[in-house]
Structures are given as structure tokens and as C-alpha cells.
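Note that one protein chain of the assembly has been removed; the remaining protein chains are unaltered in position.
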Amino acid sequence: MSAVFDIIASAGLWAAVLRIATPLILGTLGALLCERAGVLNLGIEGIMTFGAMIGWLAVYNGADLWTGFLIAAIAGGLFGVLHAALTVTLGLSQHVSGLGVTLFASSFSYYVFRLLVPVAGTPPTITPFQPIHIPGLSDLPFLGQAIFSQTPPTYAAILIALALAYLVFRTPLGLAIRMTGENPHAAEAQGINPMVVRYGAVIAGSALMGMAGAFLTLSAFNSFFPTMVQGRGWICIALVVFASWRPQRALLGALLFAFFDGFQLRLQTALGGVVPYQLFLMIPYVLSIAALAVMARRARVPQALMQPYRRGER
Amino acid sequence: MSTPVLQIENVSKRFGQTLANDNISLSLHKGEIVALLGENGAGKTTLMSILFGHYVPDSGRVMVDGQELPAGRPRAAIRAGIGMVHQHFALAPNLTVLENVTTGTESLWSPRSRRREARAKLLAISERFGLKVDPDARLGDLSVGEQQRVEILKALYNEARILVLDEPTAVLTQIEAERLFATLKDMAAQGLSLIFISHKLDEVMSTADRIVVLRGGRHVAERPASETSKPELAELMVGRAVTRPVREPSEPGDVVLEAAAVTVRIGGVDRLKAVDFRLRAGEVLGIIGVSGNGQAALAQLLSGTAAMAGGDLLLFGQPVGALSVEDVVTAGIGRIPEDRNKDGAIGEMAIWENAILERLSNFSRHGLVDREAGMAFAQTIIDTFDVRGGSPASRIRLLSGGNMQKLILGRNLIDRPRVLIAAQPARGLDEGAVAAVHERILDARRQGTAVLLISEDLDEVMALADRIQAIVGGRLSPPIPAQEASTRKLGLMMAGEWEGETAHAV
Partner (left out) sequence: MRFERREHRPVALVIATPLIAVAAALAIAGILIAIAGAPVFEAYWNILKGAYGSRLSATETLTRATPLILTGLAAAVAFRARLWNIGGEGQLYLGAITVAWASSHFIGTWPSALQIPALLIMGAVAGMILLLVPLWLRLRFSVDEVVTTLLLNFVAVLVVSMLIDTVLKDPTAFGWPQSQSVADAAMLPKLLARSRLNLGLVIAVVLALVLAFVQSRTVFGIQSRAAGLNPQGAVFAGVPLGRTLVVVACLSGGLAGLAGAVEVMGVKGYVTTDLSPGYGYSGIVVAMLANLNPLGVVVAGLFTATMFVGADGMSRAMGIPSYIADVIVALSLLTMLIAVFFTQYRIRR
């Protein structure tokens, strides 16, 4: 029991929580944005993988870190165009199309990586984002280490979450996105083009997913290896439901999740190998399933989610 | 004569094989109320959808105040002052009234939604036209009549000067319909120009200044309301003297189905509240009511897809508890569902598969389906019930609405069921198909089937039913014999006025 208290009382845990949460925040926001417009984007796992790879590759070849981040976002956006073309223009099954994008983006990223980066004994690394020092705040006892010693992308992710919350609920664009996700025919009847809105939301959301992946290789770790995303994309999809499609709740959900993940990592070390480590690693996935079971019926789903919009057809 | 506020010139539109609009021209003057009349499939909604920019016409153009309207863009139509009140409301139940009305009204680049100003504007318009709403209410929580008010306010908020209403009274009670038309007349007096689509002759005669009749996609006639009559309009609509079959008198047989204080709960809400009815062999019991008053629950109960939460149900004299679809079909109860596309058929499956799907046990042995027997059965139905447009192996999706309904009727009636539950059997069908469906129902009645007819069409119920009960807010009125039924009497019953108690409409 004291082990539990020690862990919670350590500033290191909270610093880890924010770090672990960052890709989840960005990924969940990206998926949320797509779904608010009515499109389920199961390409997230693949887009995160590709974003991780391409961001890292850009930096490995001399770009600076923010440029790498941006390139990952653009790559994500391009996969978003692909997914949107399949699901919005052609109206194909969003499930299968998303899975196809994931399979394509992942395999494509491994192919490119293997082609351009020779196999070596130790994987090549780059210098990732460093924690920034905020004068005054970073020197606070406990809080300084816990919250105010993060890398820039983490702070960016939190800002993006707050910005998205404002956008979705307090701007005309946000209302147009929500209406498209609830009833695209109604949106059309008010002069909005649901296809354009869906394309925009999917591209922007996919860009966020790309950034989520890039955080893994440019900040959390410093190298890329296949299967490094480890299902985080799917966890984000579950978190969107858990957050009831609200950006503020997505932020909280990701943090809550990251807390459990960070906690289990430290508990593993504390308990010193008595319990198989795999049980601890299972926790995020099991929690996600539990979160879905709890929230699925209660959450107000955007009513037109998964329904292709075909002009004129009712 | 001043320039018409709206001029539709030579508009044509084709969908695949069908020519939905064939060279139609129509004009509308300021302050005028024009009714667009025609039976199902005549092309009324298509024409108005072109007007509003949902479709692009193949040829022709639309002029508003002398300026040509760019085709296919609802935003251009809105800017030109055209507002549409759709039959299936273009609203989002999860959003509030204010959000529904203000979607798309501000520039998408604007960094902030001006909610206070929007709310004030909405309330002002609401006041001016007497359409009361709560801007912050969640739309899905409102009644159908209130939702329609929001749909209208949406158009007025966008400063519509030309208002198009598509079958506005389809979901309203008599009283609500009267209130709506009073509002429309008031709007016309205030300078708005209105077109409303309808197939109901009564309201068209009493509300419109001018009536335009469409038939088979063509503009066939135009009359000032004061210079025409219902029989003339009916004949213009259908193109020949209208003869819908009417029942001949007969003696009903034994009671086959009896309900006493039956309650049905769906989604935690009592949709059917302690209802009583008795159905006899060889008679048609008509249940009349505006959609949304519990008809769905009643149909689902008797179809085997909803459970009883209270009361007693007796089938052929025996009490029954929970009815499954299998129980219902085996007992010899035929069902015509309200939504033939969603409930009545599996679109991508073949006609023969659809014909036997609900009675697979008759067409299979040891778990193997007897395809030949199934195809033969389907062919018999096709021949006996005059189903056109497909063979047993073709996909049922390819059939027209009327033919699909004939197939659904056929698969139920071919075995002479003892009971037939028919929910809105003639909905969405053209006159020819309606007559065919009615003929089949009366035929079944003649052969001793007990028919429960759930309908929202007064004419249909008065023509076919021997006895009539009204369904209002989940309650059933006591039955009245057909001889006592009149439009007025039924209207009162549908408003909840029957001896002893007053029920409340949804």
C-alpha cells in the first residue's frame, strides 16, 4: 500500500503522465474531429505509424524538430485525403476503408524506413525535443518537475485541445461541423456543403493523428521501430466515445488513461517481477474496452456517424 | 400584371429511367398561396427540390424577381429568398433549436458565434408570426408540431420571401393543421409568397388561392381555388374518373383477436396505454390517427416484435403472453409493415428469398432450403397478385413501391391468413397501386380474414373499415360503426374527443 502512495506522491509519475498522454490527446482529438463531422477514421493506427516514421526520418536527414513535426502533420493530412475520398466521395464502408488505410500506411512506412535507413546493430537515433524551462514555473517544488518540465509538443497538445473545444462549440465553423455529423441533409439545406466539411474535418483530424505519431519518435523516444504505436490508435478511438465527443473531456480522458498507464509502469518496478509484466501491459487495452462498455449506451453519438452522404438520396 | 416573384420555366429532370419532371412551368406572385397538387410520384417534391437547389435540372431555369437563380446550390436559393420546409424535417435532434436555426447563417471564417444577437432575432421572428419556441430546448425533445415550427422559423430567419412547404400537414393533427394554415394565410398577408405541396384536396381547396396540378411529371392544369371542385381536382390528379373500391356490407364472424387493457412499453415509455379492441373474422377494423400516436407500438405488438407490458391479449379465444414473430406467422397472422423498405424486404436479396424468409420452416427440410419450392412460391405470388418488374430470382430492390407492396401483400394473403395486420398499406403509392391494395384487402375481408387497418388517411379508413377507432397519445377510442363516421366526427376523435374522456394528442 505504501508503494502505491509513494508512486502517487512522486513528481516523476505526473511528469510521465503528461508525456504519455500527449500522443493520446492528439490522436483522440484527431479522431474526434473526424467523427464530429460524421466520419469514423480507423486509419489512425496506420497514420500514427507513418507520422512517427516520417517525422523521425525528416529529422534524421537534417530537418529541425518542428519541421519534422509539421511534415508528419502534412503526411497525416494526405492520408486523410485518401480516407475522405473513399468514405465521403465514394461513400464506402468507413470500417473497411479505415482498416485499409491503416494497413497501407503502416506497411508503407515500414517499407520506406527499411529502404532509406540501413539495418544496423543498434537502431539509429536523433536528438529529440528537450523539456523546456519556464522561468519561475519550472522551479516550483513538486509542480515544477511534475507539470512544468515538459517538452514543447506536450504544451502544444494541451493548447490544441482547448482551442478545439472553443472551435467546436463556440464558432460557426464548429456548428457546421456538428450539424454535418448530426444530419448532413440539414446542413445542406442551410447552404453548407457537407462533403467539403467532411473532407476538411477528416484532413485536419488526420493531420493531428500524424502529429500524435511524430511525438513518439521526436519527443517520447528518439528512434523508430516497427509496431511502436502498439495499438495507441485504437485506444484513442475508444477514448473518443469515453469523452462523449467533447474535446475537453478528451483531454481529461487521455490524462486519466495516461495516469493508469504511468502508474502501472511504476508499480511493475516497485513490485519487482512478482507479477508477470504482461499483465500490467494489458491494463490500457482492458481499460479501453471497459470504458467503451460503460459509455457506449450513454453517449450521444453524432447521429450521422458512419452514414455516407449522398446528395439527393434520402 | 407585375413580375411574378418566382418563375419556373420549362424545367425537366430525369432519374435513370424515370422522367420526374417534364417541361414544367409555374409562376408565383407576391402574397399568393399556390398549392402544388398531385398523387404520389407526380413529381411535386422533385420540382421543389430543384427550386431549392437540392437537384440540378436537366433543362430549364428558375427566375426569382426576374433574376436567374444559379442551379443546384441551396445557398444561392437561400440568398434569393427561398425557404423550404421539408417533409422529413431537415433538423438535428441532438442540437438545440437555436443551433438548428443558426447553422450556416454566419460566415464559417467568423471566430465567434453571435448567440445573443441570434437569440434575439429568433424570438422577434417567433413573436411576429406567432410561432412559439424555446431557443435552448433540445430539438429531439420537442413534439412533431413544435419541430415543424422550428423548420419554418429556420426559413424565416434566413429572410425567406418565398416559402415552400412539402406536405406540411402529414404529421399534424386536425387542430394543428388548421393553426398552421391560419399562420400561412397571415404570412401571405404580410407579403410572403407561398407554395405548398399536398395531395389532400380539402386543405388545398380551403387554403390556396391557386392550384397547380401535376401528373406523371407534367403540369396538366391550373385553377383558381374558387373556380374548381374536389371531384374535378381528383380527376385531374389521376387522369381518369377515380374509382377506389368500396366495401359492400357483410356480417362479421367470430372474434379472433381481443385486447383488454393492453399496454406496450418501448424505450422506457408507455407507447400504448391500456387499450381495448376486438377484431372479428370478415371485418375491417380501422385504427385512424396521425403518425406518432402509438400506431408503431400497436403494429409491433401484433407483429411479434414488441412485448406486452400489461393487459390481456386473446388470440382465437386463447390468452397469449409473449408473441414472437414465429408465433405470429405460425398462427396465421399476416403482417404488412409500415415501412416496406426497412421492415418488409431485404433489398439485396432475391424476390423468392424475400417471399419465403418469414416462413422458412415451410420451405426447408433438415435445415436445407428448398430453392425450387421457394421459386415456385414466388412465381405463384407474382402471377396471382400481378407483381410486375421482376422474376423470382431478381433482386427485390428493383421493384417499384407499388409492386413491392403487392408482393408483400401476396406472400401474406396467398395462404388465406385468418388475421391481417396492415399498417399504412397504401403509403407512398400512386392511385393505381392504391386501388389494387385496397381491392386485395377487401378481397381478404370477403374471404373471412379479420383485418386490422392502421392508417392516417381518412378517406382510406372510411372506405374500407366496418368499424373505426381513433388512436391518440397511445389510447384507443371506443369503436364507432362505419355509418356514423364522417370527416368531422373522425377529426374530433383524432383530437381526443370521445364520449366520457378527452385524451391528449402527442
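So that you can tell them apart, the chains are marked A and B in the order they are listed, and the count of residues begins at 1 in each.
The rule is simple: contacts are C-beta pairs under 8 Å (C-beta built on N, C-alpha and C of every residue); 3 or more make two chains touch, one makes a residue touch a chain.
What you see is a predicted model, and the numbers here were worked out from it, not measured in a lab.
Although one chain is not drawn, the whole complex shows that of B:P57, B:P168 or B:G304 it is B:G304 that touches it. One of A:S10, A:Q145 or A:Q230 touches the chain omitted from the figure, and that residue is A:Q230.
For the chain missing from the display, the contacting residue among B:G16, B:G267 or B:G321 is B:G16, taking the whole complex into account.
Residue-wise, the contact with the chain that is not shown comes from B:V325, picked out of B:A261, B:V325 or B:A393. For chain A, the residues touching the chain absent from view are 42, 82, 86, 90-93, 95-97, 99-101, 103-104, 106-108, 110-111, 114-115, 230-231, 234-235, 237-238, 276, 278-279, 281-282, 285-286, 288-289, 292-293, 296-297, 310-312.
If you put the missing chain back, the residues of chain B touching it would be 16, 303-305, 324-326, 329, 335, 337, 342-349, 353, 357-358, 360, 364, 367-369, 371, 398.
Following the convention adopted for this analysis, only the chains that are shown with their structure count from here on.
Put simply, chain B touches chain A in their complex at residues 49, 52, 54-55, 73-75, 78-79, 84, 86, 88-95, 99-100, 102-113, 154, 158. Every residue of chain A that touches chain B in the complex is listed here, in rising order: 170-176, 178-179, 182-183, 185-192, 300, 302-303, 311-312, 314.
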